[in-house]
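Written below as structure tokens is the structure these notes are about.
Selected chains only, in their assembly positions.
All chains are identified by letter, namely A, B and C, in their written order; residue positions are counted from 1 within each chain.
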């Protein structure tokens, strides 16, 4: 195994011995109107994997941004190896060896994968960039990590999952000594997650301290040595992983107990709502399936398996190249999202940044965007209806925000995701397509969302649920279809196959 | 200040403070007016206020139209050329003996046609707004010059030309026209769903499309509004100077864009209002009017305009951040 | 085939978009028809575009014409390029001068003289109304940095200083070439200076804007406006009494005679080296004269 953390190697022994590598003393962050992080005191041991959990908007990302110099703190101290540091710019953090894979993929879409990986640390000779050497080296790193990503293509041409992997590879190879992952597996499937975990183990072995934020409890238990819990901006405790359990953590996070996350009522399926017959298009081939009223159809597959392309084609975003779509038994020609919506299809897309949200517009406008024809029956928008519709969603989904006038960009990642879903809940569609609906959403809210699914089903709607998180589709779907390389390779009824079988079908072994 | 903080603060200032923001630019305008009242004897004369209202009116209307386009994330460089061109067209139509109402309607329809052509270029041909409107800017001036052979067409219809000089209820007709355009524009932008869609398209066209918004239709709407506003200004211009001339209104596109940006519109789209550009236009008009009244050397006048633009926008930024 | 044997004599004006230069071009066109000359009509898109005119001159010369007729946009700047061009072709200057000895012939209205004529006209109009050439006057120039406009301003100011000490120039405004700006400046001048008695708007478009302001404010009786050049709008203003007088040149003749002289020179004939085509003051009183009427209504084709 090559040492991927070249610069950190020399420090291994020294940091292992030195005790806490980084300490927070009364660290605090206030935004106008929000106390995002209340004074927190915490020490990260050198070389440990330390998980941080908490509800959406609890302040996890805020803490990370403080540690990486992205935002200035309101008060408190950050102590790096015994010495208080400023950490007022990202540059300082990088110089110390603190790196992060942020929750939103923050890289440059226009630059190539290689350029992104070397951004800020370009290889040069005589002051000139060594384009080829960088591509070559980036490719070596990507291949070594097992990521199947070409290094010379523009980042923007990759799927978000792949972009996330690039960000990970990048952060891991920068002479890192302290590496923070903010929900790195949100867009990853089991296989990529496994690659990521392997990477994390490797880094751990090389003495890198790792902070790991996730809403997936099993990951926390699989990886971490210790876990800290944030609730509403307050650090409510730190536990050794061996001395705690999932129920305790969830209890600490949401301050109440949660018997069961996956909520599933059984309905007798009604009439067929939608049928795809031998549908082909960009990224998928010859897919046939039906969705009936009252059932959840799950789609599982690896990144790039073609699930998103398939459902966006159903939604009229792209035209199918072959095959037929039937709506309530009638062949239909869906040429635009508008056509699909008029039929009664709703789609919550996978990429909230690119497809789901108008980030620099208010929360309320985002929530109502799909129903303005209803809010403006007279031609003019009814301000009161607009307000009450938005307020209702904010309350129902417990969206943590300063109000419906706050910009969507000011919300935490999980709360943004709730808008993407919430936009369609009051729409009254007959077929709901949720593409990775719970990415970055905390356990409590997940349970709420699943309960909402039940409510939709009981109203006679059907649901297509895409998730890269197998337990989710596994526990919820009445019928589960597995995609591999654009083809529908297997279908199962509720719980009729094991996790391992399904995973095997998705990977193709 | 970090970006996230800015966003947070912007968030608060939006919506609830949108009104206040409008008021504060208004405050700046009033401040200018008070200062000029002290500096000159004639500023507050009824006559001068009328003049001022007339002088700002045309750019204000252009700025409103332009704002619709900018909110979608586009730009319309052709508005000055459209104004000049349509002043020629209406002059020719009137001289050919058409009644005023027919000449007006035909001219506005021509304007709409130009706007539709812009949207066609952007939506169907995939051209950048900057390029397609720059191309029509160039071509329209050429066409206007070609059909007039570089001459001016005088308008002998006195009813038409007098309109721009007359008052109604003591307020110049030209300013009434600002209200006639501004009020529906305000309702459309702030109170209709199309207004919401304009912002959504400017913020994230893909998200808007996936929410069922007819993005192309909205772009057609925005450019048509802008071009119709510009041809409406062409009518007003023709009435005011009594001629049609294809080289008139040169550089007005920059003045319109500047008014809009001074009024708080963001050139990146999704941020803007109707009252902002109005105030922006009248701030610029006031600077010119005041400098003329104080008999400031024309060269100094340019310098002062530049400096004041910086100062005004800077304070506006400060205030918005400070919220 | 006939065309191929015709000599080519391009005419380069300052600004093809202005009516004045269109009349010059019309004169040249007429001469081309009458004399069997092929006359490309060239020119920059603004009187301020010096570089553009130099490029056009270079292009014209590289087409190897029989001669070139040019109206230099700027005195200094066009000097060298004209010297350069004169090495291969005969150059005839019209309208304005350049810093060059290479002109074979030169036909011009003296713009400085035009400014003086305007001052005389304004003084006469003010005297007629107020009994003496006294009071406040203003000057409006269309654009800064344009040679001919600067010369008009210069002639106007010189003449005021020399002959009419009673006329005080209280405002010297430079606009941006737009009629509306001329209109706004004039309105503001009237507001700020209730005692204003006269205005000189030194080109066509400014005279249109200023005339409109005078009409709008109904001060034609008390404020005397002198314009420069003419079109039917200004002629109407003149006959309505809104404008007190117009200084008009003879652009048609300049174009016609320019081509004629160039053709002669290209054949090696001797030509007059300097011709003054004159600047005339037109008022309501003399606008009916036959000669003046021809100047006011040039035929374009």
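As a working rule, contacts are C-beta pairs under 8 Å (C-beta built on N, C-alpha and C of every residue); 3 or more make two chains touch, one makes a residue touch a chain.
Note that the structure is predicted; figures quoted are calculated from it, not measured.
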Only one copy per chain kind drawn here; the full assembly formula is A x1, B x2, C x1
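Just so it is clear, only the chains that are shown with their structure count from here on.
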Subunit A to subunit B, mean C-alpha position gap in Å, rounds to 43
Between subunit A and subunit C, the Cα-mean centres are separated in Å by 71
Between subunit B and subunit C, the Cα-mean centres are separated in Å by 34
Expected list for subunit B, residues touching two or more other chains, is none
The positions of subunit A in contact with two or more other chains are none
The subunit C residues in contact with subunit B across the complex are 16-19, 21-22, 144, 170-180, 183-185, 187-189, 191-192, 204-205, 208-209, 212, 216, 231-233, 236, 300
Subunit A contacts subunit B in the complex at 31-34, 65, 70-72, 315, 317, 336-338, 340-342, 347, 349, 354-362, 365, 368-370, 372-373, 375-376, 379-381, 402, 405-407, 409-410, 423
Within the complex, subunit A is touched by subunit B residues 2, 4-5, 7-12, 14-16, 187, 191-193, 195-197, 199-200, 203-204, 206-214, 270-271
